[in-house]
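The other protein chains are all here in position, but one chain of the complex has been omitted.
Moving on to chain A:
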Amino acid sequence: MRNFFAFLSGGLFGAGLLVAGMVDTKKVQGWLDVFGDWDPTLAFVMGGAVSVMFFVWIFAKRRETSMLGSPMPGPFPRLVDRNLVLGSLLFGAGWGLAGLCPGPAMGSLSFNGWEGWLFLIAMGVGMALAPRAKAWLSVLDRSTLEVPPCENGTKETPATSATRGA
């Protein structure tokens, strides 16, 4: 049952992307190209999808479980951190370069030629590398920003920590 509705959701998503013209990389790049031949279509697509979801969330937030009985998603992380900003910038750059994001890349796969497959493979490689990239970013964090941790968690007097440092 879950799989049936998952297939249906994916199908609606894909059909919507096609109807909206979002499988056309020219329209997506046209939206991002604010200094060129600007194409506002994407704003209408986003507006339509967000307005439906606005009403869906009103119902969803009142529910303890989904209609099939599984827990509703959340609680969601609230922290706006560096990964969110850097990752989004990087994603946006790639999106602008080819005019494809993950949804339309899948939706147009069957009629997008070898180019679509190559993009999907490269995207998969990028996704597989992401955990490493995140680990690397957090190492960078620790060495520059974090205050050295207090050992053993015991309260130290200034005298003992000074002797240890020496």
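The rule is short, and it goes like this: a residue touches a chain if its C-beta (ideal position, glycine included) is under 8 Å from a C-beta of that chain, and two chains touch if they have at least 3 such contacts; residues count from 1.
One rule holds for everything that comes next: contacts and distances are computed from a predicted model.
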Protein name as given in UniProt for the chain not displayed, "Putative glutamine transport system permease protein GlnP", "Probable glycine dehydrogenase (decarboxylating) subunit 1", "YeeE/YedE family protein" or "Septum site-determining protein MinD": "YeeE/YedE family protein"
Missing-partner contacts on chain A, residue numbers: 2-27, 29, 32-36, 39-57, 59-61, 63, 65-68, 70-73, 76-80, 83-103, 105-113, 115-116, 118-131, 133-134, 137
